[in-house]
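Read the structure below first, then the notes.
Note that this complex is displayed minus one protein chain, with the remaining chains in position.
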Amino acid sequence: MKRRVLAVAADLALILYFVFALFPVAWMVILSLKPTNELFSTYFSFSPTFDSYRTVLGAGGDQGVPFVRFFVNSLVVSVGAVALSLAIGLPAAYAAARWRFRGSENLMFTLLSFRFAPELTVVIPLFVLYQKLGLFDTYVGMVWVLQLVTLPLIVWIMRSYFSDLSPELEQAALLDGYTRKQAFFKVALPLVKPGIAAVSLLAFIFAWNNFVFPLILTSSNAQTVTVGALSFLGGDRPKYNLTAAAALVSVVPPLLLALTIQRYLVRGLSFGAVKS
Amino acid sequence: MTRPAAIGLRSVHKRYGKSTALDGLDLEVAEGEFFCLLGPSGAGKTTTLKTIAGLEEPDSGAVELGGVDMAGVEPYDRGVAMCFESYALYPHRTAYDNLASPLRSPRHRLPAHEARERIGDIAELLGIGALLDRPVGRLSNGQRQRVALGRVLVRPARAFLLDEPLSHLDAKLRQAMRAELRAIGSVRRTTTLYVTHDSVEALALGDRIGVIRDGRMVQTGTREELWHRPYDTFVARSFGRPRINLLPGTVTAEGHFRSPDGAYELPLTVPAPPGAAVQLGVRPRDIGLLGPGKGSGVEPAGTDRGTALELTGTVHVSELLGRATEVTVRIGGQQLSLVVPRADAAGLRPDRPVRLSVPPESLLLFEADRPARPGRRIST
Partner (left out) sequence: MSGRASPVPEAGHGAASGTGAGKRAVRAVPAWRRSLRPYLLIVPALLLTGGILYPFGLGLYYTVFDFAASKPQPDLVGIENYRRIFAQSSFWDSARVTVAYAVGAAAVETVLGVAVALLLHRASFVGRVLEKILILPLMIAPVIAAIMWKLMLQPSVGVINHLLEPFGLGGVQWTDTPTGALLSSIAVDVWVYTPFVAILALAGLRSLPVSPFEAAAVDGAGWWFTFRRLTLPMLWPYVLVAVIFRFMDSLKVFDIIYALTEGGPGDSTMVLQIRAYLEAIRFQRYSFGISYMITLWAAVYLVTMVLVRYLGRIQNRASEVPG
């Protein structure tokens, strides 16, 4: 009997936490469906409408916020950053996993320190530098600075995946008559494919969710959704319903991706320190 | 000029950090020979194979294949095939794809239909024909081992390097595969270096055997040479179960062997310096049982060469080994084990005296063991 009561209490405690975790999202959905004239006069009962989404994805309200453009910008710079990090990080991760040498140890440590460095330390000098180089408010500039987020993640996680792989598989391929390059591409790479997929998605999410870099290093051309969502709060009358709609639209891609990589999250989030 | 060795290692050194894997290893395997490399784990057997295959760079020394120095030659250019102890099969592919891997490589590529035929032959030979469509993840250990072996046999190679290819099989399958292995045509024709820690396997398979210890080659030779003329007690102990009896003692002024407590003395056929600390080696199966004895000690039936020496002791314990019986006999403070037909040992009771016969030509004399250096055999 006491057991049953405890079990129910535990479930209730869990449900309580999840109400706390989910209510803000639910409330955003409600806010985003409210018509402007009912925004401040109602809480839970109102006449729902998709006007807010139409406005956010269309004209962008009185200020004409180009939210779709921000969305596309987010996509471009996040995909670009992940692609560059993969192209450069995979060989480095492989080298660090297969050969222990000074260069790779230093590289790994430097990358880890990026993970913990306060972003502004680099961004403020970049702000000055980008304006001189013409990289301010450009895709190239954003992809470059986002390496600070994506490269350490990809190199650290992929090193842990490559290390888990027995080097004898590649050695067997060499003796089968394949070159080292072929052994990497035909044997090692296919075996860590799930890891690559997971870490790419996680890196994409972190790049997408980044706020400091676009806030300081873009103004309109390359601005992303995280900064763009704030635009609807400006003006003389804050548009709560538009803000909510914009916030929801901007969290859709990371949420969808996150659900597909649940299994791999632990290793990714802990930089390979914890494997599940 | 003789033909160059198929595989030659000249004083190869290899260290991993602080531990030494190969410490000046020399090895020569003749063309077409089946050579067994025998040693305990950690002796450097796998490192030897990987160094030959080009997967590890020696720190110093030379690796030659067919008389050609292989320094800096990539593994795929060496043309040797290797079967890894871990199998090293691609876990995400089927048995067929694993076997086909060498035949799809730029070096050994065969047209698809020829490859299919060849893989079919090899799979048939190894009895895995029905398993080809299965992912290797769903094969048993024994099946995987045969796929790994097939991947080596399916392709042309100047040499096969086999790393404990039978070690993970159960006893029955191991025996069957041991018999089959040497009968396979390509194995008969191709130089094969076979690594094992199992002396029975080495004796059964090797044209010649090399015994390796702490990264150095202790002795190479035919099975007869290693059995009858072992270089030291390490080699002597490596072959034969139960193990060879090694009895510590000293050499008397007359050149006899004398046990520490003086319980017995035996005449020696090899000259040894009087007073030297030595070990007398005698294999359990060389000792015969003469029947119940009267007292303890030595009763030389005659000092002439060729006449068996006689020893008297008391039965300590006897243990049945199938058709034979292992009897442990106490002579003074020492114990001696011997293997006799089951019928001969029928009447033995513990603590009862027995008489043993030892053929003098079967006696081996070794120096005493020193720390980290087994005693060498003393010969004429």
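Letters A and B mark the chains as written, and numbering starts fresh at 1 in each.
By our rule, a contact is a pair of C-beta atoms (placed from the backbone, for glycine too) under 8 Å apart; a residue touches a chain by one contact, two chains touch by 3 or more.
None of the values given here were measured: they were computed from a predicted structure.
> Which shown chains does the chain we cannot see touch?
A, B
> Which of these, A:L33, A:V56, A:V77 or A:L126, touches the one chain of the complex that we don't see?
A:L126
> Among B:P40, B:P156, B:G291 or B:G347, exactly one should touch the missing chain; which is it?
Of the candidates B:P40, B:P156, B:G291 or B:G347, B:P156 is in touch with the missing chain.
> One chain isn't shown here. Among A:F46, A:Y139 or A:F211, which residue touches it?
A:F211
> Out of B:N98, B:T191, B:T312 or B:T325, which touches the unshown chain?
Touches the omitted chain: B:T191.
> Please output the residues of chain A touching the missing chain, sorted low to high.
7, 10-11, 13-15, 17-18, 20-22, 24-25, 27-28, 31, 39-40, 43, 84, 87-89, 91-92, 94-96, 98-99, 101, 103-104, 107, 110-111, 113-114, 116-122, 124-129, 144, 147-148, 151, 155, 177, 180, 205, 208-212, 215-216, 226-227, 229-230, 233, 240, 243-244, 247, 250-251, 254-255, 257-258, 262, 265-266, 269-270, 273-276
> By the contact criterion defined above, which parts of chain B meet the unshown chain? Give residue numbers in ascending order.
6, 31, 57, 62, 65-66, 68-74, 77-79, 103, 105, 107-110, 114, 117-118, 121, 154-159, 185-186, 189-191
Here, only the chains that are shown with their structure count from here on.
> Over in the complex, which chain B residues touch chain A? Could you list them?
Touching chain A: residues 50, 53-55, 74-76, 80-82, 84, 86, 88-92, 101-102, 105-108, 151, 155 of chain B.
> Provide the residue numbers of chain A that touch chain B in the complex, in ascending order.
166, 168-169, 171-180, 182, 187, 190-191
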